[in-house]
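With one protein chain withheld, the remaining protein chains of the complex are depicted in position.
Letters are used for the chains, namely A, B and C, taken in the order the chains are written, and counting of residues starts over at 1 for each.
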Amino acid sequence: MVQNQPITIIIGTNRSTSLSEKVGIYYGEQLAKKKYPIHYLNLNHLPHDFAFSALYDQQNKNTLFNQQTDCITKGIRFIFIIPEYNGSFPGVLKTFLDGLPFPQSFQNKKAALVGISKGSQGATLALSHFTDILHYVGMHVLPQKVRLPNLKKNDITTITHHETYPGLIDTQIEHFLSF
Amino acid sequence: MVQNQPITIIIGTNRSTSLSEKVGIYYGEQLAKKKYPIHYLNLNHLPHDFAFSALYDQQNKNTLFNQQTDCITKGIRFIFIIPEYNGSFPGVLKTFLDGLPFPQSFQNKKAALVGISKGSQGATLALSHFTDILHYVGMHVLPQKVRLPNLKKNDITTITHHETYPGLIDTQIEHFLSF
Amino acid sequence: MVQNQPITIIIGTNRSTSLSEKVGIYYGEQLAKKKYPIHYLNLNHLPHDFAFSALYDQQNKNTLFNQQTDCITKGIRFIFIIPEYNGSFPGVLKTFLDGLPFPQSFQNKKAALVGISKGSQGATLALSHFTDILHYVGMHVLPQKVRLPNLKKNDITTITHHETYPGLIDTQIEHFLSF
Partner (left out) sequence: MVQNQPITIIIGTNRSTSLSEKVGIYYGEQLAKKKYPIHYLNLNHLPHDFAFSALYDQQNKNTLFNQQTDCITKGIRFIFIIPEYNGSFPGVLKTFLDGLPFPQSFQNKKAALVGISKGSQGATLALSHFTDILHYVGMHVLPQKVRLPNLKKNDITTITHHETYPGLIDTQIEHFLSF
């Protein structure tokens, strides 16, 4: 049996009980079927003051932040679930990245991006902006990005029962596993 | 005497004693010479847990956050000082924006953008990303953006003594005042 | 009676009988109702070799190109109809811009952007990229951009009979006329 490399799914918002979390779990379930070990990092679990207590002079000194982000240091493959906030990614997702050691956190590692939105844009600009950032920190970004627009708040069935979304997700996962 | 409209200068990072703050003060001094009333909003003064205590269900309920951001609701013209972090704007700047009521906070108001960096990029991508966001929230963005690359940490003289930077800043301010 | 300023509508592709042209005409009809003089510039009317005969050392020397683009020099307000090609704007639209004298062609003038696509993106990235370019050449870009995704090839009724698109267009035009 081939030992599959674990995959970390990052829930890109600190909103509690978010649709992003449900989307992340859906991705995890698909990967579990393929026998991949999954790890979740939900930004909701970060220390509430981490923007002040884990950045700049405090980088690497916040024990709780370090515990939560230990999976970044150790991981190789990441799936980012990114909801659209104000036409881009959540600020807290970038703040989290601003708190991570550079360049070892993401350099030469691999990312797949998933954008979700209630509106019609499907986080298109969020994924473009975040690609710029991940390229800056030296990360490989899967070209096949999934955009899921027109979702209903907190309702995962608008994805799982959608005519095309499960197929898009499955295709992306296949690309990611051979990336 | 014409009553000049006040201008709010937003220091786009929560880093303490940042070069961004010094750049903001430099802009304020230039505007003061032209008799414009100035207001400063330094993200360093936001409640340390505002990403959790002032967003989503807590939006508009954090008294300290509301006090600090009252100048947004009341202001019309804004200058954003944006340091380059990880190839884009600081996450905390977007988180701050994610906590503001939409669309009344910035819609139909006016922004000038200033990018600073130690590296050679001058926050070019940061300004592009942030323009996308400000356009999304309905704000007018001055096309003349100032990029100040190759700065030394905390040393404002690498700007004030620079051959071309003070002229660039002055030209931008002139454009902004007639914007 | 107030004399309304003429508005130039730029059909951002050289494809013949394009949906972009029909969208441009639709915008022109709405503006005509409001008594605005309209001028059209269809990139399909440019000399077929203009990428070689009107750029670089040949800039400003191609009489046919100059005749077609005379409306740029003289105009103040522009509406760009931008179809999505390969995830961004048509190359020919940028080539056209590369042939225009800088900075006098667009500096301090005003633009509204309209993105159209058969796919679900609605030219979102095209409009973001083109905004970067227009800002670079010193042009004011209306924050209210119209994105029209999921259109049928050459069928203007997928816009005119759409539940929300005519209202979006009307709102944008109102913003543009007071811009």
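Please note the rule applied: a residue touches a chain if its C-beta (ideal position, glycine included) is under 8 Å from a C-beta of that chain, and two chains touch if they have at least 3 such contacts.
These numbers come from a predicted model, not from an experiment.
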**Message:** Going by the contact rule already stated, which one of C:39, C:94 or C:175 would touch the omitted chain in the full complex?
**Reply:** C:94
**Request:** Identify the residue among A:134, A:148 or A:173 that touches the chain left out of the display.
**Result:** A:134
**Asked** Among B:9, B:79, B:92 or B:125, which residue is in contact with the omitted chain in the full complex?
**Response** B:125
**Request:** Extract the touching residues of chain C with respect to the undisplayed chain.
**Result:** 14-16, 48-53, 55-56, 85-98, 102, 125, 129, 132-133, 135-137
**Message:** Tell me which stretches of chain B touch the chain missing from the display.
**Reply:** 120-122, 124-125, 128, 147, 149
**Message:** What does the interface between chain A and the hidden chain look like in terms of residue numbers?
**Reply:** 128, 131-132, 134-136, 138-141, 143-145
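The rule we apply is simple: only the chains that are shown with their structure count from here on.
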**Prompt:** Quick one: chain A and chain B, Cα centre-to-centre, how many Å?
**Reply:** 28
**Item:** Whole-Å separation of chain centres (CA-atom averages), chain B against chain C
**Value:** 31
**Message:** Which positions in chain A are in touch with at least two other chains?
**Reply:** 125
